[in-house]
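So the structure is just underneath, and the comments pick up after that.
The other protein chains are all here in position, but one chain of the complex has been omitted.
And now, subunit A:
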Amino acid sequence: MDKESGFKRYLKLDLLPTPWCPGCGNGIVLKTICQAFDELDLPKDGTVVISGIGCAGRSAGFFNLDSVHTAHGRAIPVAEGIKYANDALHVVVVSGDGDLLGIGANHLLHAIRRKTNITVVCYANEIYAMTGGQASPITPHNTKTLTTPDGNPDYPTDVQFLFKHHNGYFARTSAYHLNHMKKCITESLEFNGFSFVEVRTMCIVNYGRRLGYKNSNEMLMHYKELYKINDYAEELAQDEIGIIKSSS
């Protein structure tokens, strides 16, 4: 039996540091996921992590667990395949907004519909970060990015509404609200059905600094000021984080 304890047992410590930029929010989310695993004492030989492509997608390789790094956008169906093959496994998708809500959005719709019992943690930094900062499906309207130099003409997707007519677990949280994030991830892992946790997190290098943030702490402080917690609401306003849960 593995006698190790603490969240670090879920990480490949010898691979650290991660390749992420100094000030990146991804590490905060990665650590919090491991803390949630630890809180639930998830078995290392019974938990699988699946990632897509992008900065967030690099997460899979850092878990001291079985993992699959899939093609861009395909983390959810691969995770579903794993779950359907072995229902005893805890199956967790860890990927970014470009991956899950852009190229892979179709799969998200149908996994919600199928109620597959997996958990998705989305590092939602509003940008395709790894490739240098192109507009993602949740980049706010009018924001300037490399592919929207004139300001984003499109409006962001709001994932909570995809759950509207389907039972499932949706939570929005932020990299500033550590306790809330841990609560959301822990609950989502316990939820019997499809669960999705959208973590608002900072990409300082290919996003924040171009928007005028001097450092990632300023982005964190922005989350602190912007977001009010509203758990178990019917619907979350743009400046709210919280949990929307329907019976599974």
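The rule we apply is simple: a contact is a pair of C-beta atoms (placed from the backbone, for glycine too) under 8 Å apart; a residue touches a chain by one contact, two chains touch by 3 or more; residues count from 1.
Operating definition for what follows: contacts and distances are computed from a predicted model.
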{"item": "Chain not displayed: protein name in its UniProt record (\"Signal recognition particle receptor FtsY\", \"Pyruvate:ferredoxin oxidoreductase, alpha subunit\", \"Putative transketolase N-terminal section\" or \"ABC transporter permease\")", "value": "\"Pyruvate:ferredoxin oxidoreductase, alpha subunit\""}
{"item": "Among A:Gly25, A:Pro77, A:Gly98 or A:Gly242, the residue in touch with the chain that has been omitted", "value": "A:Gly98"}
{"item": "Among A:Lys8, A:Lys31 or A:His69, the residue in touch with the chain that has been omitted", "value": "A:His69"}
{"item": "Among A:Val29, A:Val94, A:Ala111 or A:Met130, residue touching the chain not depicted", "value": "A:Met130"}
{"item": "Chain not shown: contacting residue from A:Thr148, A:Asn215, A:Asn230 or A:Ser246", "value": "A:Thr148"}
{"item": "Hidden partner interface residues of subunit A, rising order", "value": "53-54, 69, 71-73, 98, 102-103, 105, 128, 130-132, 134-135, 137, 146-150, 154"}
